[in-house]
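Have a look at this one.
The complex appears here without one of its protein chains, the remainder shown in place.
The letters A and B name the chains in turn, as written, and every chain counts its residues from 1.
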Amino acid sequence: MNQSDRLSVLKTYKLYLGGAFPRSESGRVYEVTDSKNRWLANAPLASRKDARDAVVAARKAFGGWSGATAYNRGQILYRVAEMLEGRRDQFTAEVAAAEGLSKAKAAAVVEAAVDRWVWYAGWSDKVAQIAGSANPVAGPYFNLSSPEPTGVVAVLAPQDSSFLGLVSVLAPVIVTGNTAVVVAAEDAPLPALSLAEVLATSDLPGGVVNILSGRTAELATPLAAHQDVNAIDLTGAGAELATDLERAAADNLKRVRRPGPADWAADPGTDRLLAFLETKTVWHPMGV
Amino acid sequence: MPITVPAYGKEAAGRLASMADMTADDGALRRFLHGLPGVDAVGLQARAATLGTRSIKTTAKAYAIDLAISMIDLTTLEGADTPGKVRALCAKALLPDPTDRTAPRVAAVCVYPDMVATAKEALGGSGIQVASVATAFPAGRVALPVKLADTRDAVAAGADEIDMVIDRGAFLSGRYMAVFEEIKAVKEACVRAGGTSQSETGGGSAAHLKVIFETGELQTYDNVRRASWLAMLAGADFIKTSTGKVAVNATPPVTLLMLEAVRDFHESTGVQVGVKPAGGIRTTKDAVKYLVMVNETLGERWLTADWFRFGASSLLNDLLMQRQKLSTGRYSGPDYVTVD
Partner (left out) sequence: MAFAYAPAPESRAVVDLAPSYGLFIDGEFAEGAGGELRKTVSPATEEVLAEYTQATADDVDRAVRAARKAFGTWSALPGAERAKYLFRIARIIQERSRELAVLETLDNGKPIRESRDADLPLVAAHFFYYAGWADKLDHAGYGADPRPLGVAGQVIPWNFPLLMLAWKIAPALATGNTVVLKPAETTPLSALFFADICRQAGLPKGVVNILTGDGTTGAALVAHPDVNKIAFTGSTEVGKAIARTVAGTDKRVTLELGGKAANIVYDDAPLDQAVEGIVNGIFFNQGHVCCAGSRLLVQESVAEELLASLKRRMGTLRVGDPLDKNTDIGAVNSAEQLARITALADAGEAEGAERWAPACELPTTGYWFAPTLFTGVTQAHRIAREEIFGPVLSVLTFRTPAEAVEKANNTPYGLSAGIWTEKGSRMLWTASKLRAGIVWSNTFNKFDPASPFGGYKESGYGREGGRHGLAAYLAGAEGPTSERGARDGERDR
């Protein structure tokens, strides 16, 4: 038997919820195709109940993840980059298929994504030093402002960049101690679902990142309205959907990041890193 | 809350005896004093400052001025004191404002032990008390027998009140029991020959004991609270801030803290103890701030010369000038009050 005749083993793509890889509770899947409309896989068509479960998992993970030392979070994120590096070929193939890129271009995108992940990993124990402050108040008080994670962040991953874009929106959310519910690019969810496999093997506690594939509008609507979600990144929503979601998000005053044009290849700066942080200011008297 | 008894009354001793567990030994006393709630310095100072913003005007001011005059321990504690100086001070105590006989008398005249007899003679049966500093005031750095002799000498000369200093060295080095025992011993020494240490009337057979902490040397507010409880447990009739002889004397926050300690001691034992800020209180405005603190911390029961005193000298003339201003509508001047 000729080697080229070997029947390949296909992967069943699954959701990533609370550190586990379940199918959608709805039992639904949808066809994922490449840029030439060739079938790639059946991805789980996550439901609003899956979204709800993801929020529960993210909330459960928040205490531990936000309470971990920044050094520890940095180490874990760097570990993710190491794992990604080892799977470059896999992601290159998936990105090439998803985005219709040549192998070389896809490889460059994957390398950029790995490098971005490394870049963000290093921020874990530095962000407080650029975002915090010692405040010289007019009185005998020690007064310090420090950034803290906002909480559970719903992330609508960009539709136009299934992997580099995803990494660019996800890493800054979790490196500061938030936990995330990610809605993968609707038509190109496979790199995101594969990223879950990397996250699961990188010491990242279960629930810190939860990844859903499916219809962005269907999943984003309950997430935007969810009272236990603290913030939502609307990057992957179109203008009309984004407006509806922003309105729904007002019910519990979620922090909202609106969508806009983005160059995923450009230097990301600190905007996204600083977007999902709260500033806590602590006063204490100084006296004997 | 138990029924109130004066610190110098015989029932007070029984109340203190019920606290004997806390003063059984050095360890127990230390644990008790260190178990008192801490004092946040900034918060205490802020509270004192806020009370200092009370605006006391017209009738309230007139009331406060007369009250303050009646609470003064008119003091001279100089190496250069002479019988003549002390007699002049006593004359002023008896008739603070020769131009206005409605001005109240001060509460006491405070002198060194060797001037007690002179003061006693000058004040006669006026009811103005003679207070004497003792226990090697102001440093207190002599042996206990000398302190006790100093005290007995003043009492024998007729002192109605003894202002003792605590051994700050012992206190700061944590020898609380030594301080406690010393206060108890001095209290015993306040008993007049043939009397007992407790009397019902206050003017009787024992001099009242004021215990001076020299809060400027204790440095921390926590220490002031501990010293307050320690002295009250040892039988102090009054607790007093300062000798007036160091850089930092009475301050509003320290006095407020001592008022709070007195309040808490009264809450738990029913024993009423007096408070005397001393040193650095020179103006009517200052004095009124202290009265506001007493009013809003301890209330009316303490607003008498029996339970609150000012250790001061120049304060009296400022109060008198303000008093003249209130009655005449004109500002007075130093030539219209007497020097002593």
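Keep this in mind: contacts are C-beta pairs under 8 Å (C-beta built on N, C-alpha and C of every residue); 3 or more make two chains touch, one makes a residue touch a chain.
Treat the numbers as computed from the prediction; the structure is a model and nothing was measured.
Considering B:7, B:44 or B:77, the position touching the chain not shown turns out to be B:44 (whole complex). Checked against the full complex, the one of B:260, B:286, B:306 or B:340 touching the unshown chain is B:260. Summarising the interface, chain A meets the missing chain with residues 127, 130-133, 135-139, 141, 143, 145, 147, 150, 230-231, 239, 242-244, 246-247, 249-253, 255-262, 271, 274-285. One chain of the complex is left out; on chain B, the residues touching it are 37-40, 42-44, 46-47, 53-61, 63-64, 67, 257, 260, 291-292, 295-296, 300, 303.
Note that in this section only the chains that are shown with their structure count from here on.
The distance from the centre of chain A to the centre of chain B, with each centre set as the mean of the Cα atoms, comes to 70 Å. Considering their complex, residues 40-43, 45, 219-221 of chain B touch chain A. Residue ranges on chain A touching chain B, taken from their complex, read 139-141, 285-288.
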